[in-house]
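This structure is in structure tokens; I'll ask about it shortly.
With one protein chain withheld, the remaining protein chains of the complex are depicted in position.
== subunit A ==
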Amino acid sequence: MNFEFFFNNLPSLTVSGLAFGAIYALIALGYTMVYGVLQLINFAHSEVFMYGTFAMLWTVMALGGADADGVELVAILLASLVAAMALSAIVALVLERVAYRPLIKRNAPRLIALISAIGASFVLAELMGLRDRVAGWLGLEDDLSDYVGKARINNSIAGVVEAPRWDIGGVSVSSIDILVILSAVAMMVVVDQFVRRSKLGKGIRATAQDPETASMMGVNPTRTIQMTFLIGGLMAGVAAFLYMLKIETTKFDVGFLLGVKAFTAAVLGGIGNLRGALLGGLVLGVAEIWGSALLGTEWRHVVAFVLLVVILLFRPTGLLGESLGKARA
């Protein structure tokens, strides 16, 4: 154990941990909201995130982000944020329409929906991983070779954003990390307030508490479920954008590990609880980095899951343990 290194670098390690944790938290939001409303774990949510990363990547490539700077670059990045949110939201809505709604309509057991989710996850990931072949069938592989050529390996926008490092009180931190943390927290607050105060949010909470009574009171359950998927998808899009700013690289199977971690964050904070997702994500991110610093980076995933087991042993419903329906207005 390297305590000297750990304590000397505690502030900068913590900032890195918070930044990655904030990305976990934004993805966790999608898991937690769908669970709150449907008591369903949407395992395909990781692919919703993955499609967002590619929307960001392709937008930056198509608009020539590599040669842009200043205001032009900011405009391109904003466009890529919108594209990531849009594609993630579309994938989430299609997922709801194709993989869940038919099952819910037929009153299928939750387990069936879970398996449908896992199946959808594989289909979406492999579709991205085989996009060169899909383009080949359409006869577009030459026109789109920049976009589909590296189907199964890393795709990168390295060098597009040159982020300065800031010196805050003697601690050197990456400006991207600060941006990631601030925007993630801001988005979480917006969603939290939306669910607490807006009419639609009230509908979501009502459906989470008691779907039958809610529909008798005039809440349209189908629309509410769609809304839940939409918000989860939009937030996964924001997460994808921030992830690409920070890591700059994506691949068709990037969602798997991040999805597992985000799901862990949701459970850690209390699944079905919006604020729990934020807390769970940040705690998980920081614990991973601290664990890596103390024990070696190869222990990162061990630390994350041991933490989950320990917390669930003492608080079986997670850190905040409150469901979406019980959140007070």
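Just so it is clear, contacts are C-beta pairs under 8 Å (C-beta built on N, C-alpha and C of every residue); 3 or more make two chains touch, one makes a residue touch a chain; residues count from 1.
Keep this in mind: contacts and distances are computed from a predicted model.
Q: The complex lacks one chain in this depiction; which UniProt name from "5'-nucleotidase", "Aspartyl/glutamyl-tRNA(Asn/Gln) amidotransferase subunit C", "Zinc protease" or "ABC transporter/extracellular ligand-binding receptor" does that chain carry?
A: Of "5'-nucleotidase", "Aspartyl/glutamyl-tRNA(Asn/Gln) amidotransferase subunit C", "Zinc protease" or "ABC transporter/extracellular ligand-binding receptor", the absent chain's UniProt record names it "ABC transporter/extracellular ligand-binding receptor".
Q: Among A:Ala163, A:Met217 or A:Val306, which residue is in touch with the absent chain?
A: Of these options, the touching residue for the absent chain is A:Ala163.
Q: Where the complex has a chain not shown, which of A:Arg152, A:Arg223 or A:Arg315 is the residue touching it?
A: Within the whole complex, the residue contacting the unshown chain is A:Arg152.
Q: For the chain left off this view, which of A:Val148, A:Val254 or A:Leu320 is in contact with it?
A: A:Val254
Q: Kindly note down the residues of subunit A that lie in touch with the hidden chain.
A: The list for subunit A reads 5, 8-9, 12-13, 16-17, 19-20, 150, 152-156, 158-159, 163, 165, 172, 174, 176, 246-249, 251, 254, 257, 288-289, 292-293, 296-298, 300-301.
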